[in-house]
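Left out: one protein chain. Kept in place: all the others.
Think of it as A, B and C in the order they're written, each chain with its own count starting at 1.
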Amino acid sequence: MTESQTTGSPYAPHTDDEQAAMLEAVGADTVEELFDIPDAVEFDGEFGIDTRTERETRELVRSILDRNDDLTELLGRGHYGYYVPSVVDHLADRSEFLTSYTQYQPEVSQGFLQALFEYQSLLVELTGLEIANCSMYDAATALGEAATLAERVRSTSGTRVLVPDLLRDGRRSTLENYVAGTDLVVEEYPTEDGGVDFGALEETVDEDVVMVYAENPTVRGTIEERLAEIGDLTEESDALFVLGSDPVALSLLQRPADVGADVVVGDASVLGLPTSYGMGLGLFACREDYLRQVPGRLVGASDDATDRRAYTLTLQTREQHIRRERATSNICTNQAWVALRTAMHAASLGPNGMVDLAKRGVRRAEELADRLDELEGVTAPVHDRRHFREFVATVDEPAATVAADLEDRGFAVHVVDDHEIQICTAGASDEEIDEFAETFSEVVR
Amino acid sequence: MTESQTTGSPYAPHTDDEQAAMLEAVGADTVEELFDIPDAVEFDGEFGIDTRTERETRELVRSILDRNDDLTELLGRGHYGYYVPSVVDHLADRSEFLTSYTQYQPEVSQGFLQALFEYQSLLVELTGLEIANCSMYDAATALGEAATLAERVRSTSGTRVLVPDLLRDGRRSTLENYVAGTDLVVEEYPTEDGGVDFGALEETVDEDVVMVYAENPTVRGTIEERLAEIGDLTEESDALFVLGSDPVALSLLQRPADVGADVVVGDASVLGLPTSYGMGLGLFACREDYLRQVPGRLVGASDDATDRRAYTLTLQTREQHIRRERATSNICTNQAWVALRTAMHAASLGPNGMVDLAKRGVRRAEELADRLDELEGVTAPVHDRRHFREFVATVDEPAATVAADLEDRGFAVHVVDDHEIQICTAGASDEEIDEFAETFSEVVR
Amino acid sequence: QYEPLLSEKDLTRVDVDDDSPLPDDLTRDSLELPELSEPELARHYTRLSQMIYGIDTGPYPLGSCTMKYNPKFTEDVAALPSAGVHPDRSEESVQGTLELLYRLQDYLGRIGGMDAVTLQPPAGAAGEFVGIRVATAYHEHNGEDHRDEVIIPESAHGTNFATAALGGYDVVSLPSDDEGRVDLEALEAALSEDTAALMLTNPNTLGLFERDITEIAEMVHDVGGLLYYDGANLNALLGRARPGDMGFDVMHYNVHKTFATPHGGGGPGAGPVGVAEKLEPFLPAPRVREAEGDADYELFDPEHTIGKVHGYQGNWLVLIKAFAYIARLGDEGLADASAKAVLNANYLASQIGYDVPYEPFHHEFVASAGDQDAADVAKRMLDYGVHPPTTKWPEIVPEALMTEPTEVESKDTLDRLAAAFDAVAEEDDETLEAAPERTTARRIDQTNAARDPQLSWHTLEDGE
Partner (left out) sequence: QYEPLLSEKDLTRVDVDDDSPLPDDLTRDSLELPELSEPELARHYTRLSQMIYGIDTGPYPLGSCTMKYNPKFTEDVAALPSAGVHPDRSEESVQGTLELLYRLQDYLGRIGGMDAVTLQPPAGAAGEFVGIRVATAYHEHNGEDHRDEVIIPESAHGTNFATAALGGYDVVSLPSDDEGRVDLEALEAALSEDTAALMLTNPNTLGLFERDITEIAEMVHDVGGLLYYDGANLNALLGRARPGDMGFDVMHYNVHKTFATPHGGGGPGAGPVGVAEKLEPFLPAPRVREAEGDADYELFDPEHTIGKVHGYQGNWLVLIKAFAYIARLGDEGLADASAKAVLNANYLASQIGYDVPYEPFHHEFVASAGDQDAADVAKRMLDYGVHPPTTKWPEIVPEALMTEPTEVESKDTLDRLAAAFDAVAEEDDETLEAAPERTTARRIDQTNAARDPQLSWHTLEDGE
């Protein structure tokens, strides 16, 4: 170690004198005496983990992470790299936000509660639904929670949960796990040209269906056109219409409440977090009817003893720490700090900025697709739909080869099928998009 | 621009409606009407500076600074790269510290005043002198201020300011500027084997000398051995003994008060700031006798109306905003936030950490010198003295060639003479020192 | 000083159809949100932050929550630009991420005495869910899908019950014995061939070590059940005992409790899960292992994986911080953290007047507020400038004050905490019920909040 030596935990403040005084106060000669561990299970080995100085530890992590290649990511499919304004980092990193616990003592947590209340309000505005909780883990787990909600709130029993055949694996698999302890069964319904095959969906929906899940935009970046019909269909069949989206898309696309969505899930951290290897923020909003069945924490406005407005976690009887096995979810620790960041980022953009960002999401995807479509051997977009942020293109060469070539030249894209790649414009700068188009044309030449 | 467009200052919050209302309130139709600028001097050109988004600006600065080579610096000579604990950044960056003004309203500035009071106390402990101000710009300007102080406080007139012939150019030149408006004349006294030539100094000191400046450690990293004698000599001749040092050195080396120093100057930011292209923190401490003549701000403890302890800027009648041309200095904006960082870094080290850091300064310099001395054609250290942090070595080849070779291999060292290079161990990790020694041996082979 | 809602500062309605690239029928009509400048937002959130008690504000002795200091440097490493990668990148291009995950899996395995670790669960409760799902998969794999009961001590965390229920199990609740530990006879009675698992934390929520843990493990294993370790109290044992050595088959780690990642006002956390070798094939997919080809590390799906419990790989940024904390402390630091945590709990308990009925406790103790209402005691402690303990749980102690100071508190701070406990202990009910009086908000009306929920600024506008 090159900086000051460490003995013991660097964050335990005890001097030798203090430790001695404390031991005396508790009537022990050594700290070891305070441990009541039977010999049989005492650990007398070592972990073999070195102790390092702060500097060395930083150097270690830096050197490990430096092994990540520096690529321009055009990946998307649920995880975007929108630029997060610096003010979000600086404000969210204030230690009062970062180091506080869940607001079980609201009288000394008003600031965080108000920020979460504002986050909920943002989602209410975006979705048009009356209730938004103050976070699930991510889009996949929010979808899972939506399914168990559907089971609880549907007036008659039923088992079928319908999801699009294009549902990405992570969400599908997580959903399967969430419903594993229930009678629910996840079934696919077909898509057509990147969107819901409404005729096929209509065909399959019966009274045993408890929930229909659709996404807008879809995983392939297409904008769904028949949402209102799905809303009508689910209403008729008493199934929940669960819609997957995100705050940027919701700033421009049809408002979920207007198309009959009962629940909206998705990843809200598309605002607020940079790309973080999939770390997210589960958006969960629903109709007021489900108030007592919502999973996760809710912040409500109330009054304090002096009749001034004050915020508090409310309806906690839904939660595990009170209701135990009859809780609406097992969630405890959630993603509150990410929700704070998302609220900050949205506030930083303002409604004009959010709508602009969303409109650019359409324009840039379509512009890049048009540009690539001019190349020989390339069709972009592959679907005859309007697109948001991203699109699928077909290439003559094997998609894997194209993607590998692109990666060698500094760009990451998805391979979605043998000759299909998916390209996302969100987060990249105009210059990067230009460079990509240039590089792409060389690669497919 | 790829993110939201900017119109006007991004930090001015005015909506169009608000601006209209405000104009109406002041009775103007346009903002332009409010400007009372004669046509003759109105500027109708353009600066030609592009407006950029925050993201683009960050990218611009990053791309510019990326042109700095990534070198391991073994430079020293007053500017060191000690590791600054992360906690210093996080706490000093709290916006209350960073964005507040000078504490002219102490009732809402107690936190900063207390931190500066603690900084002053740190320097009082390190120097043994009774007074430390709460910052000058850097070591050079502090030296300049010491000279004007010497002129003001010396009981009889005199003109000679004695400085070592090794005094680095920046300090010397700054000193010359500070005394340009006075009758003082800066003169050199000789050094011998990297330290004060005490015999020669004794020889030249007469009653016309108002100040003798010495450094410990010296610019060449040697530890001065005859400080007490200089103290006696200056006391006899009624000259001020001004000593240059820094908080790390002062943690171990002779306490200035014990050797008769009247003033201590130096760069206190060797703790608290990483290498910052010379940005510093002027340390200024002196004997109580000079209380009314000290330049710069002083924080004092007092009481508030409820008799609780409170801190305030004090003895402000010395300062320019009150005393104008009779002020003890023209300094206004100082380096308060750097002083905060220095105090934090010192507090983070604690007395044990500071003494340890200083002791390592001796050991590491001497160990590396010994190691290099074993190489053929290398003598290290060149001076037969004890060393602190750094040392000068002679090489057979031209020093410039050796330094250039080292730079090509990732290391920066000083060229101090045709065949002399200076090497500093402070800030570098043990691994870096090892690599350097290895590389050095290859370069001089 | 009241800080207005953002919506009270401004609400601007933007007509979405202006200059829209999409036909009207694919878009919403308008969006109404606050349009504010950066300086206004900076002040808003700075002001809000001033109305929050955090670990840098003072002691936070929430029992079972292990609110310890969050080293600042861990934020720096999580903020490294090289950490910002997309989850769908090729494995070759994120070797750094995979290496860090691999090393963290390894660290956690050693610390818990577990053979394999998954880092995917984004929180402790998600870790529990993985444990339960793994148990189900294991039993099904062995043709034992009749096992439909999970046994949980009455004093366990609420998440245990909720997780078992979410996993489709019936919960069998287990009472404590007179000394506050698992009642072996009751356990014997509860165990059967229907037992899928016993979920346990050790030390338990009273801070007591389950001395009979070896026997308990044998009993559970004898009926073919699995033993699950709730990692909430692991901070008591680092370097002194390992769940794997005690016979636990599966465990989760709470990184914000044991490894000092910040709790962020509710999250994000991370709930890695460690398992014994026999359960490794069932862990979530993918995991990281050393590779044999060009790359050093690769992802792989365990043979009988339960699939995923998160869309990607969990809370990556949190995992980086946990890794950094462990790498900083090492064996010596981790062991010392537990030592000081236990010392602090014992010292604090010795300095307060409230009765602590069960001992010897370790990193936390449960005092009883006696005739006082524990929730009121907590509110009143706020007036003394400290955060109160967890209250009214576990119920085995009347008016419980569940207190866990953690290793980061100094003797001075513990003395200040003890003084607050003792001051409140002397006060009458009227004072307690009126508390808190010196906080940003006074006692908040919970009944009204739940009866007439106001969950967004939209209803406030209508309702007020």
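Rule of thumb we're sticking to: a contact is a pair of C-beta atoms (placed from the backbone, for glycine too) under 8 Å apart; a residue touches a chain by one contact, two chains touch by 3 or more.
Bear in mind the structure is a predicted one, so any value in this text is a computation, not a measurement.
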Neighbouring displayed chains - absent chain, whole complex: A, B, C
Given B:D29, B:E46 or B:D384, the one touching the chain that is not displayed: B:E46
Options B:Q103, B:T191 or B:T342, residue touching the unrepresented chain: B:Q103
Option from B:E73, B:D373, B:E420 or B:E435 whose C-beta touches the chain left out: B:E73
Touch list for chain A against the chain that is not drawn: 10-13, 15, 85-87, 89-91, 95
Hidden partner interface residues of chain C, rising order: 1, 9, 37-40, 42-43, 46-47, 50, 55-58, 69, 71-72, 385, 408-410, 412
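FYI, only the chains that are shown with their structure count from here on.
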Between chain C and chain A, distance of the C-alpha-averaged centres to the nearest whole Å: 19
Chain A and chain B: spacing of chain centres that average the CA atoms, whole Å: 47
Where chain A touches two or more other chains, by residue: 54, 58, 85, 90, 93-95, 352
In chain C, residues with contacts to at least two other chains: 12, 35-36, 38, 42, 46, 71, 73, 75-76
